[in-house]
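Note that this complex is displayed minus one protein chain, with the remaining chains in position.
For chain A:
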């Protein structure tokens, strides 16, 4: 297991290198002159050239590429063009609200989604299944921004039970995480159902039933663990979806997080923030998938020894 762990951690290095390279070239493809953006629209050419020299943008591309790497490794992420504050401060302030929002969404949606999927698979083609799958197909078809606006309208405006915008208390997390997690719960429900149905048709399940085990033991002890293997992989992929989805949900709920910061930065062409945010999002996604892979290896011994 330790060998597997070390191998996977080392495997991160080339992936991170590719992501950093992509981000660097991506930023250089952005339209508009960064030096002009920093200087402001009224500055004359001399000032713009001075800033270009200061930022190192007059150096050859490969030197800038090297500098970009050194800066990132040294933890120097630059200054925001829009707010003139260090990028690291801007991001640090907004990191926790987004992380907590994605984690709470992931938590409830995986639990609820898997429960619905299991119920649907066990009572296949019965009313429980139909109800569960009706919920699931509704969940994947309803756009999150529309759902968010609807929830605000019902629970905040009409009923007055929950706050509308901001992230000050735990009540603030309820509506955004419901909005963000709904489609993930739906996807997990559909996926768990089909994975369970596959497993329930296996010979070893028939054997378990034939030797007279209770149905609850067959489902929970013999099916669950095997059905979980593909479901866990799906969980990792869904996390990427949550990170993307948080950008939209943060706009609906005016959430003080990274997604909102990214949209504001894209609008203002605040490239130092954009590049670090894209890196951070990718890193987060890669790390989550690594955790998922470890869970996967813990559940499925054949993976560990390959």
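Annotations
Heads up, the rule we're going with is that a contact is a pair of C-beta atoms (placed from the backbone, for glycine too) under 8 Å apart; a residue touches a chain by one contact, two chains touch by 3 or more; residues count from 1.
The definition used in the following text is that contacts and distances are computed from a predicted model.
Between the names "ABC-2 family transporter protein", "histidine kinase", "NADH-quinone oxidoreductase subunit G" or "Glutathione transport system permease protein GsiD", the one given in UniProt for the chain missing from this structure view is "Glutathione transport system permease protein GsiD". Within the whole complex, the absent chain has one touching residue among A:96, A:150, A:217 or A:291, and that is A:150.
One of A:74, A:141, A:169 or A:216 touches the chain omitted from the figure, and that residue is A:141. Here one chain is not drawn; of A:86, A:240 or A:256, the residue touching it is A:240. Mapped onto chain A, the footprint of the missing chain covers residues 15, 18-19, 22, 26, 29-31, 137-138, 140-146, 149-150, 152-153, 157, 197, 201, 237, 240-241, 243-245, 247-248, 251-252, 262-263, 266-267, 269, 274, 278, 281-282, 285-286.
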